[in-house]
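Shown here: the complex without one of its protein chains, the others still in place.
Showing chain A:
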Amino acid sequence: MNKTVNINLAGIFFHIDEDAYLKLQRYLEAIKRSFTDSQGRSEIIADIEARIAELFNERVQMDRQVIRVKEVDEVISIMGQPEDYLVDDEIFEDEPQPTPRRKKSNARKLFRDTNNSYIGGVSSGLAHYLGIDAIWIRLVWVLLFFGFGTGILLYILLWVLVPEAKTTAEKIMMTGEPVNISNIEKKIKDGFENVSETVTDVAKNVSDSVSNATKNIDFEKQGSRIKSSSRSFFEAIGDIIMFFFKVIAKFIGVLLIFIGAAALIALIIGLFSVGVANFVHIPGLDLVDIVNAGETPIWFVSLLTLFAVGIPFFFLFYLGLKILVNNLKSIGNVAKFTLLGLWIISVIGLIVIGIRQASEHAFDETYVEKTELPITAIDTLSIKMVGNDNLSSSFYRDHSDFKLAHDDEGNKIIYSSDIDIRVKSTTDSVITVAIEKSADGRDYQKARARAKNIDYNFELRNNVLLLDSYFTTDPKNKFSDQEVDVVLYIPENMIINFKKNTESYIYYRNYDGNLIRRQHVNYNLKILDNDLECLDCPIEENEDMEIEINMPNVKINENGIEVRSEENHLKIDESGIKAESDEVKLNIDKNGIHINTED
């Protein structure tokens, strides 16, 4: 029992067995590939289909008879194999032809050359296509193979997408004439010759028709002649334009392939290494894991990213290949829709993960530890930062500085220097140190647990409060905006002194009762009721102040002071003081005081 298919061949209806139909379809496909559009492919195919319909018609006696493989085979043997359709252009090319319209030679097509193949014939096919020896292509493959194995991916893509050269016709097509400068030049030249010849043709026709018109000869025929001539003229222009379009299209194709392949390769290398490294826990890549507060497996995120970004680039690559290689195999609708679906799923997945990641910061909780320091109000309290040689020896607060490090026992820890120091006054008699630890989390409990897990220490030694310049936490707490605020409640009338290295940790704003400023560093500060007094801050004075007053009556400059009025004159300079009026002169200098009167 056989399934039959109904087909319409040149307007005639046939029942045909499914296998016979497939055979016929393959046959027609192969013939189609033997021609280029410029040879009038569709017309030739239509003629051939008409002839096949005729041949079938001769073989079908009854209305309900089905065409079987046998009939198809017969017809194929009459019509000939696809390669028999090939017109060897070389023979005709040199023949003088009455019209300038000449057939374009077959464009070279990319096939896989399985006759000279090591694996899939991709290299030798490319070699034919590019007109170079296959050894160079293979060399490139080998180089690409060592370059992170990207060659393998590209090779498999080409292997799948490029059809194999099966028939002789396809094998001939595979080795077209080489694409080189002189050929391009020739093609352009041909195009211009066509145009100029056609132009003269048209001109001739027009003058012919004008002279003929006077002789009352069939207008219609002449009209059609003009029409056909002008049509071929525009066709020639069209050919030239098409040629340039083709060159541009090929260029775009190359560009697309390049972009697509580069992006795919980069993506695969990048994500593969991150994903795999994470999966098998290669040290040094833990950082990625720590940032990832959502606790989604990294390899999964990598995979989604690969699909979400890679699939569009794959289509770009495919498009480029399609522009460049016109007989490219289609990847099929199933594959297309699968990829599309995969892409949509990946994008949605990434969005969900993103939201989850963001929600990890939804709650910001603070955990406070208060400690009273055994120090009496009489003493002066110094405050200093202490670092850790293993982590960071610099005393500079950096609120974005989250790092992964190892503690003294070699365990992995997250450390950060996001510490703020504030000072508040209190009426208590003891100093209270409040360590406010805060962190983000998906919910209250998680945020609070993370805040609590922050490890921060200080120590009082000989009236010196030693604050750690960093805090640490276990990597399982992730980077979740942990920070530590150190609030010192200092009894009134106590004197404190912040040492220089605390400067960048001091909270810089005056708000929330904070008394301390960064410029207070290194001075003795006396705490008052919600205020503070600097005991040894330099009085604001300007040693280098220079004042010069130059008025007609008053002069103050580096030499001294001089005041003149109509009757009086006062001068103070390094020699002494002189005061004169109309009647009295006063002179004070190193010799003593002289008072002269007029009288």
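What we mean here is this: contacts are C-beta pairs under 8 Å (C-beta built on N, C-alpha and C of every residue); 3 or more make two chains touch, one makes a residue touch a chain; residues count from 1.
Definition applied: contacts and distances are computed from a predicted model.
Please identify the absent chain by the protein name in its UniProt record; candidates are "Acyl-protein synthetase", "Phosphopantetheine-binding protein", "Transcriptional regulator" or "histidine kinase".
"Transcriptional regulator"
Among A:E43, A:D73 or A:E369, which residue is in contact with the omitted chain in the full complex?
A:E43
Which listed residue (A:I31, A:A165 or A:I490) would be found touching the missing chain in the intact complex?
A:I31
For the chain that's not shown, point to the residue among A:I12, A:I240 or A:L404 touching it.
Residue touching the absent chain, from the options given: A:I12.
Considering the whole complex, not just the chains shown, which residues of chain A touch the missing one?
On the side of chain A, residues 9-12, 31, 35, 39-40, 43-44, 47-48, 50-51, 53-54, 57, 77-82, 84-88, 91-92, 97-99, 101, 103 touch the unshown chain.
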